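Every protein chain except one is present and positioned as in the full complex.
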Amino acid sequence: MPREAELSNIERTFILEALAQNIRLDGRARDDFRNLDVSFGDDYGACAVQLGKTKVNTRISAEVTKPFEERKFDGIFTITTELSPLASPAFETGRQTEQEVIVSRILEKAIRRSNAIDTESLCIIAGAKCWSIRADVHVLDYDGGLVDASCISIIAALQHFRRPDVSIDGENVTIYSLAEREPVPLSLMHHPICITFSFYHGGETVLLDATLHEEQARDGEMIVTMNRHGELCQIAKLGGVSVDALILLGCMNMTVTKVKDITELISTKLREDATHRDVGGLIAELSAQNDR
Amino acid sequence: MPLDTASTYGQTLLRTDGRRWNELRRISASISTQPSTDGSSQFVMGNTVVVCNIVGPREGRGQRDTNNALIETEVTVAPFAQTDRRRRTKGDKRVQELQTTISSAFQAHLFTHLYPRSSITISLHVLSLDGALLASCLNAASLALVDAGVPMPSILAAVTSGVITSTDGITPSDPILDLNNSEELELPFLSVGTVSGLSEHQEDKVSVLIMESRIQIGQNGKKLEAMLAVGVDGCKQVRTIMGEVVRTHGTRILRGRK
């Protein structure tokens, strides 16, 4: 059975000694993120995020279903994460590992429970019809920073996604295809971003965006989710090494600036994508000439 | 007038159950409640009741760590624990997260390197639940581990703390300690678990910190800072109470030996 290569003893010792001298294996400073690239597919709601060597793809899809009995006025939003053996020998299909549960749980808390999507706007006819929005997260390559990369890709994909327009006439609902009517963006309340902090040397050293090797050598982690308005959505320090409360508060303050940077990057990429799509602007759309 | 803490607190400075902001609910605990296991405890915090049994350290099964003991946790929330009867399935992600958290907290805290290739199983049964699920489980497990005689540098104690955001903008936002179930539903809250510092002068260190609600951190994180400070201080109070429980139990045993 393939298994994740565990960190060897000399690698662990070296990583810790190098960190004590303020050296990271890839030459970054302690609070640097790896290269972050966000790109969008041809379809609405397809987003690929590359964070160093970690690659995550997210696909948003929408369908019309019946709302839950106890939440008649709300649409449905689900996030599914899939860690396939494609990304790392440690992942297996079929069996959910503890890591997979934690990742999906944190994304759930960060995005769904913090009401990033206004689910009420997804309601078409109360108790009868609503949109069900589904985000499928696929991890293609794994080199640490899974939660951060997944969260960025979901948020970017949700902003990129357009759902078909609908009109209601009494009990009749008409869904217009993308060609018939301009599709509508989702109504998002805020854009939460997850930042993972890794602790070393009994909590004295704090790293941002650890690679897989650094993750394997760490003593503990904390995932903080915030939006650019400085609203905390979620904190998860699930055990691990105990850390001074002041260091933790320092992490929260660091999150504020990092989240602003990342949100800014996502919106720049979205703008680029929008101008790229809108070739020629209104004039081109009005033209009756066909491509030959 | 609705009877919830957020609206009554501003006028009376008392919460719905009559406590002030920094008051814990009544805590009573006992250890060695179940002689058949290696260590056991019962922890009662207000209306939350948790029973904990420890099996181990014993020879590990399946995948073993050649350097440390592995901590395994099982949490069962009884169907009758809350007002609405609800059976939680085994695969419930919330419970799984709870188990991982407890295992990971004690894995880092206990001296597990003394028991290589072995395992310690913590099984927790929540009999009645009125808020502070994680905190009560951590406290119960801590006491049971003391009873089982697993070496640890200090007692891990946990508590919840929340914040009442002022609605009028004049009165300041107040942090509160140890929320009950109805307060947890209406207010943002933290679960904090701390261990005491290595020496007298060192501050307590935070081992577990979980927040699931959305909250403005305020100017320079002031609001969060207040919540965390109240939480860390609350943990200290809980630790004193837990220490007292262990001491009482110890003196009783010593008296019996004479």
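The chains carry the letters A and B, assigned in the order they are written, with residues numbered from 1 in each.
Keep this in mind: a contact is a pair of C-beta atoms (placed from the backbone, for glycine too) under 8 Å apart; a residue touches a chain by one contact, two chains touch by 3 or more.
Here is the rule we use: contacts and distances are computed from a predicted model.
Choosing from "Mediator of RNA polymerase II transcription subunit 20", "Ribosomal RNA-processing protein 40", "AP-1 complex subunit gamma" or "Centromere protein M", the protein name stored in UniProt for the chain missing from the display reads "Ribosomal RNA-processing protein 40".
Note on the undisplayed chain: of the listed residues B:T66, B:T83 or B:S199, the one touching it is B:T66. In the complete assembly, the contact with the undisplayed chain comes from A:E17, out of A:E17, A:E63 or A:E98. Summarising the interface, chain A meets the missing chain with residues 2-12, 14, 17-18, 21, 23, 25-27, 89-90.
Quick note on the criterion: only the chains that are shown with their structure count from here on.
Within the complex, the chain B residues that touch chain A are 93-94, 96-97, 100-109, 190, 194-195, 203-212, 214-217, 220-221, 224-225, 228-229, 232.
Across the complex, chain B is touched by residues 98, 101-102, 104-105, 108-109, 113-115, 203, 219-220, 222, 226, 229-246, 248-249, 252-253, 256 of chain A.
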